[in-house]
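Okay, handing you the structure first.
As you look at this complex, bear in mind that one protein chain is not there, while each of the others sits in place.
Here is chain A:
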């Protein structure tokens, strides 16, 4: 038991001492672990645990860079946690009861001295309506206690929040917000877990669409129809929608405008990501995070909606046109020195650089490859129709015969991970392998907003669904061309730090 004493939770030392006097048989050390008695000290440890669990839940959901300090989000999470925990507790109780019955059957040889006391404890527990303490493991007891406390809190919060939100929706008259909240209410009012109410946002596409703010519906529809070509177009469209959203959003109290706007945006994002089930596409996640940071400033420090719209315009210009021009400028010398430029699939940044270099006369020969003929790479050909003289086009089978002396491979990307790995369209891995074997440099064109503070790639994204991506390891990359400068892949963390894209921000 001395061992168990050492393991006991700091929050309930007084309760432990009572239990230690009633050791069960030595073959069940886990069952006889010291257990906190919720009835004895109900509030203090429970409150501490609620803080703990809330923090954990927040950490869990912070993956997309969402700041989860809004009441509604909190309430929703708590309700979810409560429902889950109670379900777990019930299951545990049932299990323990079974175990107790079995133990009682087989436990004739258990020490007779300990028995009366043990029974006493169990009876006490039965009176409280809880499972027999000594039969439950530490984790289960904790879970049950947390569940109870969290449920109480969540109910309170949801009640308050529901009232608050009702007022808001009445003013806004937004059907989609109502929908989300009705889901939310459903979730918090039926925390027992096994009903439909546990799901905050229905995964049905129609319901998801209803939960999205009107301004973002065109984006959702476009992605649903599979019309979205890639991360760049997606980001641009998102910014356009965000502009609409900000313009349309009204709130009486100027001071609360930012918070309310963020709440509404958060609801939309929740619906899009199916309650954080799928992450936002990398670059878009960065844009969203920065936008929300700015939105939160509205109403404070004399920041108004007009400032926000200006910020959005500035960022668009900075992320797209200015970044593309800077990348193009960095590359002109290299393109002029190369006898042949090879690219794969479609990327607007690469296209910009190619058109730029052709108008400047530095591009001599171009080869465009696609995974299969008539793929997205054809857009390079059509856009360069008036600019180009000599162009080769082919599919991935031609990869063995395109490299010649002085070639240079330019590839666009979806994201640069913090480990220096790069997410590219599928097939680019093989192209890079053959390029390395042919001693041809591979340059990745990545504006800084595509750098993400993640080491692992996701296979499925919100909006884009399952995107076929290759993860290119750093050893196959000669350099990454950013709007700052040409960098080795190992400098990805430095870019994240410099552009405040890392998790610390």
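Just so we're on the same page, a contact is a pair of C-beta atoms (placed from the backbone, for glycine too) under 8 Å apart; a residue touches a chain by one contact, two chains touch by 3 or more; residues count from 1.
To be clear about the criterion, contacts and distances are computed from a predicted model.
Engineer: Could you tell me which of "Mitotic checkpoint protein BUB3", "Interleukin 1 receptor type 1", "Translin" or "Translation initiation factor eIF2B subunit beta" is the UniProt name of the chain missing from the displayed complex?
Structural biologist: The chain we cannot see is recorded in UniProt as "Translation initiation factor eIF2B subunit beta".
Engineer: May I ask which residue of A:371, A:458 or A:498 touches the chain that does not appear here?
Structural biologist: A:371
Engineer: One chain isn't shown here. Among A:402, A:444 or A:496, which residue touches it?
Structural biologist: Per the contact definition at the top, the residue touching the missing chain is A:402.
Engineer: Write the list of chain A residues that the hidden chain touches.
Structural biologist: Touch with the absent chain occurs at residues 367, 369, 371-374, 378, 381-382, 385, 389-402, 426-427, 429-431, 433-434, 437, 468, 470.
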